[in-house]
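Sharing a structure, written as structure tokens. Questions coming.
The full complex has more chains than appear here; those shown keep their coordinates.
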């Protein structure tokens, strides 16, 4: 099983969620994060005190899927999140050792 | 409560029916009494509202304005500075404060005549206001004594020890505020506009309130030193939204502050109301435009800072100037305070956390001097027809104003420094580093401003 972790632009949240649902992925966890990358930050000024905000609001999706669906999910996400501009974000993939459904102790693929 | 009115009504009815026909003389003297009560009702209605408005300036007005400007972890401790003064100053005022400010004494400080509020009752005290109860005057002035030390807290926010803050503001009230109030407004005061040695115009507290607090703020900022991380780490306001609400309430409440200082609901109150509003509006625009030009973007924080700067500067002038001069004073205050806060402060590098000096010290000084320029007898003929300000044909008034400014600066500088030294000995004035990192809400008060988890 794989964990697909995608950092995307906040305004793409709904699009990515819908794209995942469209390919039958129902389980997902979303976190508000802040990210730094190639995208330039912005300047904020308070009473003349300027400062660069270089940690920008991003949204992190975490989706655990069976290994076989990995590429399909990656495509759904990139398709929905891409604008072609710097700051679109990244996807990181990890191995998952096990999954347990709390409600009924289902294990492994069954629990996804 | 209602019963009393009822009784009075019954008496009136009785009086009019029993005493078959009162003589005209009787009716005349009855009328003279009832017209005085009627006048008192109108003026007292306005003054009670004004007192309430000035209290609203401190809480929630200033508490929100300052509370929004600090970091989330210090929001309660900052609001507390304003709130607790609503309580502490009240008790001091009742015991001795009112007397030292407004009792008859020497040119520098009042006497003990009104200590424990003795002699301060429902009848007017014509020394101060002939058409409102003396108690109304007393409680109205109390509201000024509350907000003044609260203004200073903008300079020591996010790093002052609570016990030290309590001790310092208590002493400061006694040593700096009360003498200054007496000199300018008290019977026989040194700087009284009519009978003083130096006839200084300060309608609602440019020197007494804003210079004293603003200059003391500077001393506090220097004495306490910078907040950890300042200026290399960003310390943005945790909620400009709250500060905006606070600024609006300050604007609204300031009508009580300035127009209330007419101590009656006549045309002078209206004139001060208009000047106040125009000054605030012009200063908001002044700061905004300056910021737009200099920094590239006009900000909400700029607009509200500007309006406060304008309100400060128009305070001493509000009962002496016409509407367009009020606009000029506002514009000047907006631009000058903007430069002060964004350029001069950066240059000198002191950490006046919320710019109490930049706005109140500088805005108050500017306003006090411009009052000498624009004061005119056609608004408030204090001197029986003699010219008042520069535009009125009395350039010498500017000197009088400068004297008032210098005295208030000197008193604030020296008084505050000495008191901080003392408090530092007695309670300490600055929190420990780990307390500052944790935030004063937790370290001083054991609570947090927000628990937003679902």
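The first chain written gets the first letter, and so on, giving A and B; residue counts start at 1 in each chain.
Everything below uses one rule, namely that contacts are C-beta pairs under 8 Å (C-beta built on N, C-alpha and C of every residue); 3 or more make two chains touch, one makes a residue touch a chain.
Predicted, not measured: the structure shown is a model, and the values here were computed from it.
A.B. asks: What copy formula describes every protein chain in this structure file?
C.D. replies: A x3, B x3
Keep in mind that, in the parts below, only the chains that are shown with their structure count from here on.
A.B. asks: If you average the CA atoms of chain A and of chain B, how many Å lie between those two points?
C.D. replies: 53
A.B. asks: What residues on chain A touch chain B, complex-wise?
C.D. replies: Counting only chain A, the residues touching chain B are 44-51.
A.B. asks: Using the touch definition up top, name the residues of chain B that touch chain A in the complex.
C.D. replies: Contacts found on chain B: 231, 234-237, 295, 297, 299, 301-302, 305, 338, 341-343, 345-346, 355.
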